[in-house]
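All protein chains but one are shown in place.
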Amino acid sequence: MMTQATSSQFWLTRPFGERATQTFLGVLFAALLLVTVLHLAVPQGHPLHVNAYTVNLFGKYLSYALLAVAVDLVWGYLGILSLGHGAFFAIGGYAMGMYLMRQIGDRGTYGHPVLPDFMVFLNWDSLPWYWHGFDMAWFAFAMVLLAPGLLALVFGFLAFRSRVTGVYLSIITQALTFALMLAFFRNEMGFGGNNGLTDFRELLGFNLRSDATRLGLFIATGVALALGYILCRAIVTSKLGRVCVATRDAEARTRFIGYRVERFQLFVFVVSAMLAGLAGALYVPQVGIINPSEFSPLFSIEIVLWVALGGRATLYGAVIGAILVNYAKTIFTGIMPDAWLFALGALFVLVTVLLPKGVAGLLGHLKRRKEDDHPPKEAAA
Amino acid sequence: MRRFLSLGLLCLMLLGTAVSAQAQSSSSTPDDQAALALLTALDVDSYRDKGEAITAILQSDDERARDWLQALLDGRLQRTDDGRFVLVLDNRGRDWPVADALTNEPLGEMSRRDLDRIGINNALRNQLRSAIAVVDLYSPNVERRRTSADRLLGEVDGELAETLEPVIADAEDEYVRTRLAQAVAIYRAEQGEMAGVEALTGSLHPRARVALGRAANSDDPVVAEAAATALAGIEQQLKINRGLETLYFGLSLGSVLVLAAIGLAITFGVMGVINMAHGELMMLGAYTTWMMQQLLPGQPGLALILSIPAGFMVAALVGIAIERGVIQFLKGRPLETLLATFGISLILQQLVRTVISPLNRTVVTPEWMSGSLVINDALSLTLNRMFVLGFALVVFAALMLIMRRTRLGLEVRAVTQNRAMARSMGIRATRVDIMTFALGSGVAGLAGVALSQLTNVGPNLGQNYIIDSFMVVVFGGVGNLWGTLVAGLSLGVINQVLEPWAGAVLAKIIVLVFIILFIQKRPRGLFPQKGRAAEG
Amino acid sequence: MTTLQRKTHPRTLSRFATALVTAAVMGASVQAVAQDDAPIKVGILHSLSGTMAISESTLKDTVEMLIEQQNEAGGLLGRQLEAVVVDPASNWPLFAERARELLAQEEVDVIFGNWTSVSRKAVLPVVEELNGLLFYPVQYEGEESSENVFYTGAAPNQQAIPAVEYLINEVGIERFALIGTDYVYPRTTNRILEAFLKDEHGVAEEDIMVNYTPFGHSDWQNIVSEIRRFGEEGKPTAVISTINGDANVPFYRELANQGIDAADIPVIAFSVGEQELSGIDTAPLVGHLAAWNYFMSVDTDANYDFIDAWIDWTGDEEAVTNDPMEAHYIGFNMWAEAVRKAGTTDVDTVKDAIIGVTVPNLSGGYSAMMPNHHITKPVLIGEVQDNGQFDIVWQTPSTVAGDAWSDYLPGSRDLISDWRKPMECGNFNVVNGSCGGSTAAEEAEAALAE
C-alpha cells in the first residue's frame, strides 16, 4: 500500500492517483448504479428486480463497511486493537436517533409537541438539557461527528498519554463500551433505556417509510463509504500514515527519532471514531431503531473479525470482510439459525490461525502482484 | 388470623398434655367418621371456613392431626373424585402415587386429572405454621420444640401468654425457655408493660423492635422513656451489624470475582495469553456439577464435592485442547490469540445450547449449604456464599503453593522470565505451557463449580463474568496472584458499599470507570512488576 | 452488488446460492400471485438463537403445532396453512429487517411473533408501513395500540392491578417492595402500581420501596437484605417482582438463603412462569406467587388436551406450557375464526372482522377481541409448588378486558383506543375529542413556558 515516495501532490487528492483506490471506487459506484437501476428501471416481478427490502439490506451492509474501514484504520495502521468501536458507532447512531425523535414532533402516540413518547410515559415534564438542539439538523449532524470524536479524544488522551497499549488497551476499550452499554440501559439516562429510540418518521423532510428515501439512504451511505475510504487512504499514504506504521512496528524507535507518538495515535483514533459515528448515523435511519445492544462488546469484537477476515491494513479488505460476514449472517440466520454462531466462532479461529492476511492477502497471492508494502509479519501491536 | 390461632390454642392448651400423653400410648384408634368429617370440612372454597376447619382439627385430639396439617401445608392433602381423602406422596409427572389420609395405606398411582388439591393461601399457611408450632411445643423432639418456640415470637397474645407461662417454667431446654420468654415479653411490651420492655432491652429481633416501638408511644411516660432508650441502644447495635453485613456481602462478591479471575491471572498474567474462552471454561465447570447431580440423584452434596475434581479435570482437558489446537500457533501474537479464543468461546456456548439445551439447568443446593449461619437476630451469614468465600481462599492458597513451592511453579516462572534461557537449561517449555494453561483452565472449572451454587447454570454463564475477571487481573497487576486477590476482594467490597446509595447499575458503572481511570494512572495495576523485564 | 457478492461467495455457501438469488435479488417477484389453492402463509417471528431463544423458540413450536392441527382439521377456506419461520436472533434491528422480509418478500398473511417490548417497538413501523397483521403474545406495559397489532398478552390491568388487589384484600399486605429489571415493562408497571396503591388504597410513600437492577443481575445480597429490613417494620409486606428471566434464579436463591419465606414476605412475579421455574430448584420457592392469565395446572379438559398435544408434539414428557403459549393459542384461533368469518385473508377485511370474535381460552372461559385490539382474559394467581407447577389460589370472578392506556398514568389517562369505524383511532383523546395526543401536550407546553 505504501507509495514508493510521497508524491508531491496535495495529500487529499493523492489517493486518486492509486490503482487500488481507482478500482475500489470503480467497483463501488458500479454496484451503486447497478442496484439503483435494477431497483428503479426493472419492473416489479421481473427476476432481476431488486426490491426495497434488498436495497435496505445493502444499505446496512455499506454502513457496516464504513465502520470496518474506521476500525482498520486504527488496527491495521496504528496497531491499536479497539474492542470498543461499537461505542462510537452507537453514539453516532444515538445522535442521529435523537434528531429523528425530535422530527416526530407531536405525531407521537401521546401527541406531545416536544417530549418523545418514552419520556411522556415515564412522566418527565421537560426535555433533558442534552436533548436540546437536536431538533436542528445541522447541530445533530455535527454531533454525529463531534460526540464520538470527543469521547475518543478524552479516552484516547488518557490512554495514550500513559502509554496504555496492546492488550491492555483492548481490554479497557472493551470495558468502556460495556460501561456505556450499562449506562444507556438505565432509563434515567434519558435515551429510552432498553427500548432505545424508534418510530422514526422523517429525515430532512423525507419520509423514512418510503422506498425512494430508502434508495436515497443506500446511495448516501455508498457515497459516505467512498469519501471515508478516500480520507483513510489519504491519511495512510501520507507521511503521517507511515509514521503510524512505524509506531505500530516499533513505537519506542519512533519516539527516538522525534515523533510525539501519543499525539499521532490520538489524532488517528479520533478520526476513526468520527468515521464510526458517521457509519452509525447512516445505519440508524435504515434499520429504524437504535438501542443499547449496539454497545455490546460482542458487536465490537465482531467488527474486528470483519477486518481480520477481509485483510488487515488493506482498507478495501475491511469493506470486503464487512459485507461478506454480514451477508453470510443474513443467509445463515435465515436458513440454519443454530449453525450461525458455530460458523462465526470458526471464522474467528480459522482466520486468525490460517488466514492472518485475510481475503485481501489471498487475492494478493493469487494476483502474484509484488507490492511495496508487506503487512506486518507479526500482527501483534 | 390471630383470632383463629388463639381460639384453637385456648382449647388446645387444655388438652395439649392429653395429646402428648396419647403420643406415648397410641392405643385407641379414633372414630374414622369423625376424622373424615374433619377433613371434609377443609374441602370448601372459602378460606375463612378452611381456617375454622383447621382450628377444628387442632381441637380434635386426633394424633394424625399433625400429619394432616403438614400435608395440607405442603399441598399434598387432596380429594379424589369419589370423595376420599389422600396424601400425595410424589406430585411429579402425570400420575401420582397416593396413600389414604385416614388409614395411611398406599393406594397406588392416580392420574392428576382425578385429584383435587385442597388449596391454601399464605394466610392459612401462616395459621398452619403457628398451629403446628403449638402442637410441636409438646413434641418429644427438641428441634421441633425449638423451631416452634422461634415461630411463636410475635405470635403470642393474651390467652396464649397465660398458657405459655407454665410451659416456660418447666421447659428443660434453655433455648426454648429464653425464646418463649422473649415471645411473651414481646406481647407484654406491646401491651405497654414495663416487664416486657425490660426483658426486651438489647434484643435484636425485629419483632422485639416493633414491640418496643409500640411501647415507646404508650401513655405511661416511664414505659415510653424506657422503651425509647432500649430502642436507641438496639439501633446502635443494628448499625454495627449492618456494617458487618455489608462487609460480608462485599467479601463474598469479591470471592466470586477472585475465583473467576485467578485462572486468568495464571494464563494471562503468567503466560501472557489472552483467553477470552475463560468464561466458557467456567461454564463447563458449572455444567459438570449439573451432570454429577444427574448421575447421583438424591445426593446433591456428594455430587457437588465430586464435581470439584471433575470440574477441574473437564475444564483442564478442554483448556489443553485449546492450547494445543489454537494458541500454540499464535505465540507472541496476543491480539490474534484474543480473537481466536473469543471464537472458541462462541463455539463452546453454542455447543452447550445445541447438545444440552438453551434453557438453564437446575443445580440443587445441598442441605448443609443452604440457609444461613445465625450470628444474632440481626446478622446471619448465608452459608452458600460462606462456602464459596472459603473455597476461593483455599484455591488461592493452593495456587500460591504450586507457584512458589513446586517444580512446575519454578519452571513456569523460569519460562515466563526468559524462554530461551529456560530451554537451554533443559526445561521443556512447551510442556510447561500446556501445564500452565491446563492449571489456569482447571481453576476456571473450579470457579464454575462454585458459581453453580450462586447463579444460573446456562450457556451465558461465562459471558457475564469475562469482562469483570479481566478487569480484576489488570487492576491487580498482571502476573501477580496477590494483586488478583486484593483487587478482587476490594472491588467486591467497593461495589457492595456503593450499591445501597448508587443502585446496582450505577455501582457497576462507577467501578468500571474507576478501573479504566486507574489503569490510565497506573498502567501496570496495583502491584506492578518492576525492572527491565517489565519494560519490554 | 449481487454479482460481486456471488463472485466472492465462499464455496461452502454455494448450496445456498439459489436461496441467495431468491432472497437477495428476485424478492417478492418470484412468489406467484396467490391463487385460491395456494397455501395461506403464516409468518413466525421468534428468536431461535441468542439470549431470547430460551423463551421464544417454544412459541415458534407452539404456532407450528397449531398450524398442523389446523391443517389436519382441513385448513382454512379450503386452503392449507404454511408456516414461514425466520430467526431475528434476539437482535432488535434484525427483528425489523425480518418483519420486512416476511411482509415484503414472503408476503405472509399474518405474523405471530415477538417477545420483548423493544423488539415489538422495532417491528411496529414496518408492520404499519406494509399493513401486516401481528399477534403479540406476551404480557407487556401497555401504552400502545396499533391498527396492525393484536395484543393477546396481558396489559397491566390484566395482571399487575388484580395481583395487587389480591395481595391487599386476600393476604392483607400493607407494604410493597417493587423490584424489577431496569427496562420499560417494569418501569411502567411499577409507575402504574405506585399510582394505583397511593390513589386507590391510600398506601403511604414510605410503605412503597422501588428498586431496579440490570439484566441478568446476579448479586442480590444487598437488595434482598434491604427487602428483609423493609419487611421487619411490623406491617405485612410483599414483593412485587418484575425481574426478568435469568436474574430470577439468583434472586430466589438469595431470598431462600437469607431465610425469607413465602409466608413472611411473599413474592408475586409477573414474568416467572412454568418455563422459568423449570430452570430453578423450586423447593425453596414454595408459596411464592405469580400472576398470569393461564397456568399449566389449570384444571380443565381443554387445557389437559392442549398439554397432551404439546407433549406429543415435543416428544418430551417433561415439556411445560405457559401463558404466552396460551396467548398464541387464543390469538391463532381468533385469527382463524376471523378469516373464516371474512372468507378471505385480506388484511383489512380480517382486521375489521376479528373485532368481537370470541374463542374459548384454556382456563375454561371465553376470550373476546376488543375494539382496542386487546383481549378479555381471566386473571389467575398461582402459588409455586415443589414440582415446578403453580397452585391456583385465586382468580377473577369474570374475565378482564385489556386496557391499552392505563388510567393511572397522567400521560395516558385521557386516551382510549377503538379501531372500529368511524373512530379508527388508537389514541383518541376524550378530553379534547381529537385522535392522537393527550393533554400531556398542553401540560408540557406550560412546563416549558415556565
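Here the chain labels run A, B and C in written order, and each chain numbers its own residues starting at 1.
Keep this in mind: a contact is a pair of C-beta atoms (placed from the backbone, for glycine too) under 8 Å apart; a residue touches a chain by one contact, two chains touch by 3 or more.
One rule holds in what follows: contacts and distances are computed from a predicted model.
*Asks:* Missing chain, UniProt name, options "NADH-quinone oxidoreductase subunit K", "Urea transport system ATP-binding protein", "Sodium:proton antiporter" or "N-methylglutamate dehydrogenase subunit C": which is it?
*Replies:* "Urea transport system ATP-binding protein"
*Asks:* With respect to the chain omitted from the figure, which of A:H46, A:H132, A:R263 or A:H365 is a touching residue?
*Replies:* The single option touching the absent chain is A:R263.
*Asks:* Decide which residue listed in A:A246, A:L298 or A:I335 touches the omitted chain of the complex.
*Replies:* A:A246
*Asks:* Just checking the interface: what residues of subunit A touch the absent partner chain?
*Replies:* 2, 4-11, 235, 238-240, 242-243, 245-246, 248-250, 252-261, 263-264, 267, 372-377
One rule holds in what follows: only the chains that are shown with their structure count from here on.
*Asks:* Measuring from CA centroids, which chain ends up nearest the centre of the complete protein set?
*Replies:* The chain sitting closest to the overall C-alpha centre is C.
*Asks:* Of the pairs A-C and B-C, which shows more C-beta pairs in contact?
*Replies:* Of A-C and B-C, more C-beta pairs in contact link A-C.
*Asks:* What is the distance in Å between the mean C-alpha positions of subunit A and subunit B?
*Replies:* Using C-alpha averages as centres, the distance is 45 Å.
*Asks:* With chain centres taken as the means of their Cα atoms, state the distance from subunit A to subunit C in Å.
*Replies:* For subunit A versus subunit C, the centre distance works out to 34 Å.
*Asks:* How far is the middle of subunit B from the middle of subunit C, if each middle is the mean of its Cα atoms, in Å?
*Replies:* One centre to the other, that is 32 Å.
*Asks:* Can you list every residue of subunit A that touches 2 or more other chains, as numbers and ranges?
*Replies:* 182, 185-186, 338, 341
*Asks:* Where in subunit B do residues touch two or more other chains at once?
*Replies:* Within subunit B, residues 353, 505, 508 contact more than one other chain.
*Asks:* Quick check on the complex: what are the subunit B residues that touch subunit A?
*Replies:* Contacts found on subunit B: 274, 326, 329-330, 332-340, 342-347, 349-351, 353-354, 467, 470-471, 474, 505-506, 508-509, 512-513, 515-517, 519-521, 523.
*Asks:* What part of subunit C is in contact with subunit A in the complex they form?
*Replies:* That would be residues 1-5, 8, 10, 13, 16, 19-20, 23-30, 48-49, 86-89, 91-94, 96-97, 100-101, 104-105, 116-118, 121-122, 124-126, 129, 143-144, 182-184, 187-188, 191, 212, 214-215, 409-412, 415, 426-427, 429, 436-438, 440-441, 443-445, 447-448 of subunit C.
*Asks:* Along subunit C, where are the residues that touch subunit B in the complex?
*Replies:* 51, 53-54, 57, 170-172, 182, 211-214, 216-219, 221-223, 225-226, 232-234, 246, 249-250, 253-254, 256-259, 262-263, 266, 275, 278-281, 283-284, 286-287, 299, 304, 317, 383, 385-387, 389, 391-394
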